[in-house]
Structure formats: structure tokens, C-alpha cells
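Below you'll find the structure, written out as C-alpha cells, and then a few comments.
Just one protein chain is left out here, and the rest sit where they should.
Chain IDs A, B and C follow the sequence of writing; residue 1 opens each chain.
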């Protein structure tokens, strides 16, 4: 069965709200408007004002409220219309949610999910196109998920809601409307994916391509193209950015001896940087036949100009060409 | 002549305020109280209410005000009591200051300096000990400086104030009271250091140690100790995190064939990660006799407990041991 | 024609003020023509923008100002050349009034090279002399506006800054933070809350415990204005400029207005309000229609004259639209232009590490003179 990412997220929310009375949704336009991107469609009608709460445009305030409610044992799902706006609230995310469990020596849990679209959409300009994956992955105390397709979204959002720690859940607006196959298992109420485990989306033996979120799509497209040229790329969907499943990557590299990372975020101190550093620090390093390479968003704010915007993010061609360069094929 | 980092910063501010009427300081306790850490001591007395402005505890608000004033052509120096509090204002730093020049296609400059102590101090707990170097270095549109000693602070703060772009200037509270030698040149009004250039603090030939801020001190101490064992480490003080002076690092690595990075910030997607990734992507990679290694803060929020706090940050011994490991000496 | 005529505005509501703007005012024939022309141009441009969006030539967001024209035009009428303005993403109209011609606005919307930000900014990010955008982050422009006003005071000009925000943005904490500082330091900032009844799909009453926005500056004086009447807005804005320039510090105007379109083009705008509500405003309170009637009745202008203006505007905007559609985008090399005013690296990292792009400087700063 095919399901859009949006519907997968929606069903994860719906199922977890049914399962656990403590789960509620808070954010802008999540209730009566059905969500700015319709992820929460129908939930207000079904669960009412108490459990689906429309807020004023006050990210810092409602985030703090959500975190406080989590401290009191509820299970808030705090939606940002986009993660760009969560910057207004990031002190509450890092300092109140991320650090309290540690500061209290394990006495005050903060079971909360912060979710919303992250990274570049299309034509929304510099202020609405930033990827926050690297920022959140930098910070201990948080768990950070960057799912790709519908199964990821359903299984990981459910896991995030059930998790007793604060989880940052980075969605992608462009993928909301895309359909992906859902296994029977994934359609069930019990479908939960493990946080912190990557998935091999496509096995291969010549090169490992590691990506998260929409860059997984880019990588898979590239892998298809490469396949037609006899190059079998192993595509790893990170799924989680913290913890980062380095073992799956190193195991793959041990097999393929080549590594490319692909992300839409900025390069400097990004997710690719972390992966390359970890590889260099690990045994896997000695398996590399060539240095690993990052493909990232260009190191610039996002322009509105369509052609420039397209040039600012990695496309399959970039992956294909870098692969060929690394494998020294024409 | 010896001068504390605090006095070096103070004289940079003083000189630039004298030099340029448009320069003013805004922040909490910067005026009548002489600065929470006394960096602005005497400036309010000298320049008055107009140019040294005490604000209420409203980081988001006064940052926005400072950025707006910069857009109007003034040269604000916006002080945060610590950079932890700048999280409340980070939307204004990134979205208003960092992106406006690009979004306006080069029409609206934002010449502003954001400064204050960053990273771990001593015994101030989890919420007051975070290093924001990696976060800011991630973001194009900003320039990011992380100075080490008094000369750095004076020369780079003056450069930052004169720079037409938004500059994030990350100081270190523990170093404020430390004295460092100042050359005659550094004592002059014209002393300006180039942003984006690293400094070789100590030449050496066996290993390259790259650090920023207080970790430079750690590295220099380690280098001294190593020297007594016949190992000459080249210590590079990054000074700027964006742009990152990779050329100085690669040139050094070409000579020493070994690399360690040292930072107090968290590992994941940190500054060390970026350096390792760039090395792997560059020619310098082939000069490495051993994989490069990061030394970082432990991947945990900062505990108050003294012994744990000490264990959470790299000390010279860590650098010495890792060097010996890499160089395979006992 | 009459050269001028007297008009009566709706009563203002006052907060922390003994006396407000006068409710009787005089309008000259020239100003009548000017305001009509301005409002009509803005409306026309937005209609065109809406169409371009539907044609998928404008991408991303597109927040139309239709219905709210009297606010911008009325305020602009009270400003001096050295006063600053900053607003949110609903910025097309203001960009034009502050000096960007229709092509500059429409080409920015289509992302083409004649856009006032060369097509790089997009719908929410337009700039020109004394106009600082255009901001995509709700509330962020308000502190920036106070900073602009602080700079005017600092430099010793008698300039003010008008900082506009919506009823939704009025709940943002940073707005309260700068209310306090502006008042504490007597900053010549005119806060303008454009209350169009909704922040996206949320009605004012669902978002605010106190919807009398003109009172929400606490000790800052406030004035409620019928924001559908350009003359009421002008009088209040003049009053506000006087207030600020006489050293009394900031003032807060609430302009009661309405947006006809959805929040952005992707919002049909009818799930949280009825079509009847929209229709009713259009028919009874439209800022352009009502102004038109007034000035014709007062014999300041003739219907024919206005029709001629309409035709002229239509052709200007159509022309601009055509150009904004047909034009080229800036060349690819500008992807890495103007990231920094003073670039220190020369080379910007590309998608891969091996093909860095040169950094270019192109734009000429409007704020460095």
C-alpha cells in the first residue's frame, strides 16, 4: 500500500493519541486549521481542544509550556510550522528540555517531541530554508531524528512519542506529499522503528552513500543511475542524527571501501563532517580506498531565484559524478 | 608588556569608539556596572549613556534593536553576558543579521559585532557552559572569531568592529583575567589582525595540533611537555572559525604528517569534525601518516561536580597521550 | 474641481493619551489623486501577483496586501523622506510606496533580475532606501524597527521609524521587550499593528486575551484607527510623527483592517471565516471604493479622471507583469554573490569540495552613505 509522508505522520500521531491519554499536540494552526501543512488533519475534530491546542505565534512561550507539561509527566508533541521558527524557542529546547534530566541527576524527565518541517522547501527564501540537523545533533541530551519516507516517519514518530527523552523530529516539507510504499507491518498500530539505527535502503558493494531526509531520495536516484553503469552503490538512510548509527556506516565501508555523504544542510560542521571525522577516527578508515567526500548544500544562504536555488542543493548528478570520480570510472 | 585579555578587549572597544562615532555598546550591565565581567569597565564614564547602553534582560529584543541600528549604518557591539543567553536571540543573529545582506542582494549591510564569553567557565553548571563555536561556524553570512590571548582579542575585536559584516566574537571567561604579552605593535591604535587567518603559536615538525580559544592554552602546555620528550608539536591557534583558515592547517600537516584537533565544545558536528572532514577532502590527506584525531569536550551536558567538570574537558595530558599514541612513542 | 475638501473620520480610540488626532481633516485634490493612485497601484500589483502565483511563476509564499492599502498609503502620506519603514512579509505594497517601481516588485516576486533584490530575496524580502524589508519571521521586524529608530535618534536626525506588524505578531514576546525599551529610552518609533482580524487561520480573539491592540503597549500611548480610511490613517500617522519628533517617545497605532485573500496564496482563506464576511467588507468598507466615492462626491476628482488613472495603472502593471514573466534570472554565478560585504575567502564551498565558486560583490548598499 502506498501512503504519503503526511498521512504516515498523521497516523502515527493519531495512533499514539489513542494509545496514550497523555499525548497531546500543541502549536500554531495545528487544530482548527488542520495544520499549516495538514499533518494534523482531522485530529482536532477527533480529540478536541484539550488534546490539540492552537497557540498564538509565540514559539518561545508555547515551547516552554510544552516542556513544562512534559516535566509534569504529559507527552507533548510540539509542532513548529517550520524549524526555522523554532530558533525563537531554541533556548527552551536545549536548556530546558535537553539539559534538565542531566542537571537533575535523572530526577526530572522531559518526554517531549519537537517536530515540523526542516531544511529547504521550494522557493521560500533564505529565512525559511535552513537545515537544523547539525545544530541539534551537536547537543547531548537530545535525540534527533531526520526521517526520509513514510515508513520512517510513522515508525520513528511513534518511537519518538513513546521515548522518555526529548526528541527533535526533523521532517521535510517537500516529502509531505510524496507517496511511499508501506508494508503491512508498517500499517499496524504497533509499528515502531528503533531510534538511533540507520537503514540500508539499497544494498551495494562499490560505494557507500550516506544521507538523511530528502538527500536519501537524491542518493537513491543516483544509485539507480549508477547501477545502469554497473556501479552498485549502498545507500544508507541515517534516520537518526543523534545517536548516529556509525556502526552501520563502518560495516558498509568495510565492504565498499568508498564513502560519500549527502546532505542538504550547510557544509561547515555539518552531519557529513561528523561522519567523515568518525570514519577517520575509526577502523573503517583503513578500509577506505579513497578519502571520503561530503556533498552538501552550497555554503550560502538560500536564494529565492529558482535556478540558483536548484544549484544550491545536491542533485543526483552530483552524487553520480562524485562516485565516478572516487571509483575512477568515466 | 603584559596585559589581561579583559584589558585587551577593553582597549579595543575604547580605541574603536574613539575612532568611529558610530560604534556603540549595548547589552546588560555594560554601562553603570562596568560589565558583568568588567570588559567594558570605564567606557560608560568616558562615553556616556548614548554610546554605552544598559538594557533590560531581553536578549531577543535588544539584539534586534542592535541589528536594526546596524542596518541604519551604526556599528553596534552587542554584548551578551554569556553566549548561552544569546540563544534567546539567535533568530535575530542568524535570520536578521546573517542573511539580510544576501537576501537584499547586497543592498543592506549589517555591520555588527556580537560578543561575550562562550563555552565552559568554572562551576557554572550545564546551562552556562555551552560552546557555540560550531553552531555559528555552520552559518554562512556570519564571520566567527574565537580568540585565544590578549593580542588576538585586541586585534581581532578591532577588526570585527571595522568589518562591514556581522561578526560573532566568542570570548572565554576564564581567560579574561589571564595576562599575556603584548607586542609594541599590539599596543598601538592601529593594531588589527586579519579575520580568517590562523596563527602558528608554536612551530614544530612532528605533529600539528589545531585548537581555538582556551584549548590553545591546553595545546601549548601539552606541546611544552612533549618538547621535553623530544617531540616538537606545531600548535595552530585558529582564531577564526568562519572563515576557517584551512590553508595554514594543510601546510602544517604537509610538514608534520600528523594532526590532532583540540576543542572544549561537544564532538558531534563540531569544529574538529569540520577540520577532519576538510583534511580528508584535501590534498593534505595524503600527507597524513596516521588518521587525524579529535579531542573534544565529553559528549554530555556540563556537570557542576568539580571532579566531573574537570573530566569533561580536554587537559594537556589528553593531548600528550594522543600525540604519543599517534607518533607511536612511549 | 475643488482644490480641497473637508472630511470627517471615524472616532479614534485613545489609550494613555489626553488628546488624539483631529477627526476632521482637509484633503487636497493633489493628495486625493496621489492616494487613489497609490492604493490602486498596490491593489493592481497584488492582483497581478495572485495571477502569477496561480500560473506558478511566483513560487513559495505570496502574501497579498489587498484590503489593507489604506494603512500603508495613509502612513506614507505622513512620512518625511528621512523616515524609515520596516514591515513583515506582507511587503509588496510598502516596497512600492517606498520607491520600488512595479517591475521591481513583480520581478522580485518572479525571481527575475529586475527584482529589487535581483530575485534573490523573493516575496518576503524587498528593500529600498529607508525601507528595510520584508521579514519572514513573525515579529522579528519590530525590534529591528526600534533599532532603526534608535539610529535616527543617535545620529540626531529627527527621523522616526514605522514598524508594522500583524495582530498575530502582536503576541510575540520580542514585541513586548522592545515596547519596554523604546519607552524607557524615548525612541522615536511608531509601532503599527495592522489588525486584519486573523493571523493565518487564527482569529484575533483565539490568539489574544486582549484584542485591543492599541492598549497593549502598556504605558505607551496608543490610538485605534479605522484602517480602511486612508485619511484617518494619515491623520493618526501625522499625529504619531509629531508625537515622536517632539521627544515624547514611541506611540502605538492599531489599524483595523482586513485582508481579502488567504494568508498566503496557498490558503483559500475560507475555512476560518465565511465568504459572506469577506464579501461584506469588500462591499461596505473597501478602502479604495470608499475613498473613490468620497473624493468624487466632494468634487475633488471626476469619475472619468479616475478611470483614466485606472487604465494607466493597469497598463503600467500589465507591462511590468509581462516583463517580470519574460525576464531572465540572474546568472548562476550570483549564487555566491553578496554573501558578505567584505568576503575574506574568495572561494565559497560548492556542493562538492573540488569546484569552489568565486564570491562576487554586486549590490550597492543602501545603508552605507
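Simple rule for what comes next: a residue touches a chain if its C-beta (ideal position, glycine included) is under 8 Å from a C-beta of that chain, and two chains touch if they have at least 3 such contacts.
Treat the numbers as computed from the prediction; the structure is a model and nothing was measured.
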{"item": "Residue of A:40, A:58, A:172 or A:261 touching the missing chain in the full complex", "value": "A:58"}
{"item": "Of C:219, C:308 or C:326, the one touching the omitted chain in the full complex", "value": "C:219"}
{"item": "Hidden partner chain, touching residue among A:11, A:100, A:130 or A:300", "value": "A:100"}
{"item": "Those residues of chain B which, in the complete complex, touch the missing chain", "value": "28-29, 32-33, 36, 54, 56-58, 60-61, 84-85, 88, 121-128, 267-268, 293-301, 303-308, 311-314, 318, 321-322, 325"}
{"item": "Absent chain, residues of chain C that touch it", "value": "171-177, 179-180, 183-184, 206-210, 215-216, 218-220"}
{"item": "Absent-chain interface as seen on chain A, which is shown", "value": "24, 50, 53, 55-56, 58, 60-74, 91-92, 95-96, 100-109, 111, 140-141, 143, 163-165, 194-196, 243, 278, 281-282"}
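Note that only the chains that are shown with their structure count from here on.
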{"item": "Most distant chain from chain B, judged by the mean position of its C-alpha atoms", "value": "C"}
{"item": "Chain pair with the higher count of C-beta pairs in contact (A-C, B-C)", "value": "B-C"}
{"item": "Rounded Å distance, chain A centre to chain B centre (Cα mean)", "value": "30"}
{"item": "Interchain centroid distance [CA atoms averaged], chain A/chain C, Å", "value": "36"}
{"item": "Where chain A touches two or more other chains at once, by residue number", "value": "60, 84, 88, 125-127, 267-268, 293-294, 299-301, 303"}
{"item": "In chain C, residues with contacts to at least two other chains", "value": "118, 120-122, 125, 135-137, 173-174, 334, 339, 348, 353"}
